[in-house]
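Take a look at subunit A:
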Amino acid sequence: MSTLPSDGVTLVLAIPAATAALLALLPGYRLSATLNVLSAFLTLLAALSLLIWKPESGPYILVDDLNIVFVVLNNFVGFTTSVFSASYIAHELETGRLTPVHLRFYHAMYQVLMFAMNLALLANNIGLMWVAIELATLTTVLMVGIYRTREAIEAAWKYFILGSVGIALALFGTILVYMAATPVVGEGLDGMLWTVLVKRVSAFDPALLNVAFVFLLLGYGTKVGLAPLHAWLPDAHAEGPTPISAVLSGLLLNVALYAVLRFKMLLAANFQAIAPGPLMATMGLGSLIFAGFMLYRSDDIKRMFGYSSIEHMGIIVFAFGMGGPLANFAGLLHMTMHSLTKSAIFFTVGHIAQIKGTQKIASISGLTVTHPLLGWGLVLGVVAIAGMPPLGIFMSEFLVVSSTFARQPLLALPLVAGLLIAFGALLLRVHQLAFGAPKGGTGPVRASYLPIAAHLTLVLMAGIYLPPALVAWFQHVARLLG
Partner candidate 1 sequence: MIFDLAIQNAQMLLVLLLAPLLTGFVRKVKARLLRRRGPPLLQPYRDLLRLLRKEVVLAENASWLFRVSPYLIFATTWVAASLVPTFGTGLLFSWSADLIAIIALLGTARFFLVLAGMDVGTSFGGIGASREAMIATLAEPAMMMIVFTIALLAGSTQLSSLAGFMLSSGVGLRVSAGLALVALVMVGIAENARIPIDNPATHLELTMVHEAMVLEYSGRHLALIELAAALKLLLYMSLIACMFFPWGLAPPDARTGAQLQGFAAYLIKLAAGGFLLGLFETMVAKMRIFRISEFLGAALMLGLLGMLLLFVSRSL
Partner candidate 2 sequence: MSLASWALVMAHHRDEDNVRAGYVYIVMASFGTLTLLLAFGLLAGPDGNYAFDAMRLQSRSPQWAGILLGLVLLGTGSKAGLVPLHVWLPLAHPAAPSHVSALMSGVMTKVAVYGFIRIVFDLLGPPAWWWGVPVLAAGGGTAVIGILYALMQTDLKRVLAYSTIENIGLIFVGLGLALAFDAAGLRTAGALALTAALFHVLNHMLFKSILFFGAGAVLTATGERQMDRLGGLIHHMPVTSFIFLVACAAISALPPLNGFVSEWLVFQAILLSPQLPHWGLKLLVPAVGALIALSAALAAACFARAFGVVFLGRARSSAAKRAREVDRWSLSAMAVLAGLCVIAGIVPGFVIDGIGPVVEAVTGARMPAQDSIKWLSIVPVAESRSSYNGLLVFMFIAASASLAAYFIHRLASHASRRAPAWDCGFPDPSPATQYTAASFAQPIQQVFGTFVFRAREHVDMPAPGELRPARIDIEMHDPAWEFVYTPVAAAVSFVSGRLDHLQFLTIRRYLSIVFGALVFLLVVLALWP
């Protein structure tokens, strides 16, 4: 594509794409794993370069302050997950759950997924974004089903069907947005460009925008995992390989959320259209409370954290739904913190499940005794995700709650109740997992602690001290979000 600016953006997209092609050809998992890590690292560097040299946006590619946050986060977690995946996959190969052929496929798909997500984030074109998200969905479907067990295929199938319907609805919404745009901006490519749409949206037909938003919210909301559209999420998390669970929770949900946010910005700029906020806030709140209750009823450890992702997506969507600089800031921060923490949790959980040979909570206990590093890592992660001070998520939850107070004091009540319900469940489970008399396998572990430590350190640091530059950046983005 000649219209691509030839710099960081190109690299961010080209590296994963090229590596994917390469990995599909290369045999030997060791080399592929190394290459995978290397490529993820290079992509991360390219993404970081966007912070410094911000390219101009073209007809297909848009780089603004909002999506840089997402891109950097995306590639950071993508990189650490690739590190984790290297040690995880080695173990899977030993136990024979995966074959080298699978692995070749797996690594290639991993890079395709990274490419798709980066593309979705950087796309300036709502159609292109839709295509990228569909690609990401297809890739993850394949990855979720990679174990070929009955349960894995069921989960993948469920994910596939629900995801496809979601995607279809999103497409309809996209078409509607375009149709709303044509009378104002004219036919052709312009009607699908963010940069154009945002500027002119106030003149669009509000009724059309309303319908469009309903479809987009439901469509991309399915991918975000908002209740009641969430059904695929826990299964997909539980049955896929753990690195994929981490990527799903930490990244793909964000990408879908990013899409919702973009359209929310559109709608918010048109004053005659219905306000998207209340709708999002309601769905967010519903997801939070629903997932909070469901957390009590999960006995599969990965499934439980899948529900926890729904819960946190609920909080984030609620925050963005509330709107206003403070709530948006809180939502952004919460999203970042959640990505970091949740992927760290999945890293530990992946190792734990490998050691214990099971994912059932009931058959795991006393982790802090048998595997202190993993056990305490899990405890720290859960404590963080549950929103205890002084970790980062507490900060953002505090901001969400207090900004809710500022605007809708009554909504804070169910919000806090939901937080408390989820908190009780998470802590209940982690008490069972990490403490008490040891249960389950006690074998030694070849874990990669580095990604876990890196994520948790970041979360802890964010809880204690947020660099002013980051705060300023987020505040700026929050204002962009309106």
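Definition applied: a contact is a pair of C-beta atoms (placed from the backbone, for glycine too) under 8 Å apart; a residue touches a chain by one contact, two chains touch by 3 or more; residues count from 1.
Criterion applied: all candidates are chains of the complex that A comes from, given by their letters.
In this text the structure is predicted, and so the values were computed from the model without any measurement.
Picking from 1 or 2, the partner of subunit A by touch in this complex is candidate 2.
Residues 157-158, 161-162, 165-166, 169, 210-211, 214-215, 217-218, 222, 228-229, 231-232, 234, 274, 279, 290, 293-294, 296-297, 326, 366, 368-369, 383, 386-390, 398, 401-407, 409, 412-413, 416, 419-421, 423-424, 427-428, 431, 434-437 of subunit A are the ones touching candidate 2 in the complex.
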